[in-house]
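Input: one structure, supplied below.
With one protein chain held back, the other chains of the complex are shown just where they sit.
Chain IDs A and B follow the sequence of writing; residue 1 opens each chain.
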Amino acid sequence: MTAATVTHAPLHPQIAAFHRRQRLKRLALILSAAAFALLVMGLPVIAIVARAFQEGLAVYAANIVEPDTLHAIGLTVLTALIVLPINIVYGIAVAWAITRFRFPGRRILLTIIELPFSISPIVAGLCYLLIYGATGLVGSWLDGWNVQLMFNLTGIVLVSLFVTCPFVARELIPLMQVSGRDQEEAALTLGASGWQTFRHVTLHNIRWALLYGAILANARVMGEFGAVSVVSGNIRGETMTLPLQVQLLYDDYNATGAFAAATVLTLIAVITLVLRSLIEARHPHAS
Amino acid sequence: MALNIQDVTKFYGSNKVLDQVNLTMQKGEFIALLGPSGSGKTTLLRIIAGLQFADGGLLSFDGEDITGTEARLRRFGMVFQSYALFEHMTVAENVAFGLKMRPRATRPARAEIGSRVQALLEMGEIGQLADRYPSQLSGGQRQRVALARALAIEPRLLLLDEPFSALDTKVRKGLRGALRDLQKRVGIGAILVTHDQEEAFEIADRIAIMADGRIEQFDKPENILKAPATPFVAEFLEGLGAWQNAGAGI
């Protein structure tokens, strides 16, 4: 298998033939894998960029600064800014509770945390309408107080919380399970308060995993389509997040505009992948 | 002469791990490759097995050039240091594996495979373990399964890579004798890689003492003891005095 790097005598012809066959097989497998990846994953990305810039840079720029698209970008960023901190607090809290204590229902809680990943976006959106919509169990009661949760920013935030809440938690739990409680208990015996212990010991240990989870959650928040489209109400220029805006432009036969908006989301995806592989390369334990 | 190794050289990168090794083995002979770790003995065994290829030199078996023959075509049974049992197969399935892999033309009938496997298990005194999985076996039992599996293909040569290193001393002593008896009974040549002098001197007809990718001395145990060829051999065998005094000569 290992080809000689220092050759003195000419290789035995059979060995040379064997190496040739191995190289050929290797090449064939790598090429077919690369061809598959390029065809299924690579081409679509290239197509987005090609279509967005089809009519030139000026048209692209004009499409990006179009007020509705700018508003959609703003709304998407705003949603992420609200959702991520809540998800981080929840992720840390649930990981702390599960890895540091034993209590009845702990295993059930673990299962429930993962549940949102097995529920498809449309079904998730539907569930939210059924409960928090104006005719829903909780929604109708809130309606009496003139509070509306669906078809506005709150709805978008709530459903985004649902689809992304496992990300941070599932990065932290295995890590905190392994890192154990010894360091934290040591800090406590040295006189640190609970909060100091958390800040200086726990947070230090989990910071990369936390970042990793948050990056993945962010990509999902900004890109979520199905669930958000059920609860957003799709009001032009108001409750359109960027993925919804892409669909709106596309359905309006403004394909170039749709692809221009899509490049922004594609860029976020690429940045996510780059950050992800950077963190994985430098802190393999984080993932 | 069964196996003939001629000027075999092997590099890892620019590091020469085998330097023009020559070795000739007679039919039915038991040879030990003995040396400290890093001496190249395992690499030499893997080249004999066909799991690696030499960068220079020739290997022949019964006059046939096998230098570039793939491992699967050599029909050399090998026992790995880790035993490398197939954990998802029963003991019987492990032993039958080599027979089942044969091309249809030379593959024995199912019933024939079954009876041969049973015979091999009986021979290794593990007939009652046929339906167990490897993870349910002791170290000694695992070794016997690995040996039976290697013998099932009716090998032309038996290759043993430190087969006792994973066992505790008590089991080890017993199995050494059993292995030696079995080899003589089946009547095939065997090459044992080991770093344990006592083991090599007790079991082998001839010993090749290796250091730094070269064979320092290749001779019968008593001759090596009588006349170490190099200062390295003399020093390497210093610990063996006790064994010699105990009079366990061959």
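We adopt the following convention: a contact is a pair of C-beta atoms (placed from the backbone, for glycine too) under 8 Å apart; a residue touches a chain by one contact, two chains touch by 3 or more.
We take it that contacts and distances are computed from a predicted model.
A chain of the complex is left out here; the name its UniProt entry carries, from "non-specific serine/threonine protein kinase", "Ubiquinol-cytochrome c reductase iron-sulfur subunit", "DNA polymerase V subunit UmuC" or "Sulfate transport system permease protein CysT", is "Sulfate transport system permease protein CysT".
One chain is not displayed; in the complete assembly it touches the shown chains A, B. Touch with the chain that is not drawn comes from one residue among B:F53, B:F76 or B:F164, which is B:F76. Looking at chain B, the residues touching the absent chain are 49-51, 70-78, 80, 82, 84-88, 97-98, 101-102, 132-136, 149-150, 152-153, 159.
Chain A meets the missing chain through residues 25-26, 29-30, 32-34, 36-38, 40-45, 47-48, 51, 89-90, 92-94, 96-103, 106, 109-110, 112-124, 126-132, 135-138, 158, 161-162, 165, 167, 170-171, 173-174, 177, 181, 184-185, 188, 194, 197-198, 213, 216, 219, 222-226, 229-230, 242-244, 246-247, 250, 255, 258-259, 262, 265-266, 269-270, 272-274, 276-277, 287.
Following the convention adopted for this analysis, only the chains that are shown with their structure count from here on.
Chain B has its Cα centroid 53 Å from the Cα centroid of chain A. Chain B makes touch with chain A in their complex at residues 9, 11-14, 52-58, 67-70. Remark: chain A residues 1-2, 4-9, 11-19 touch chain B in the complex.
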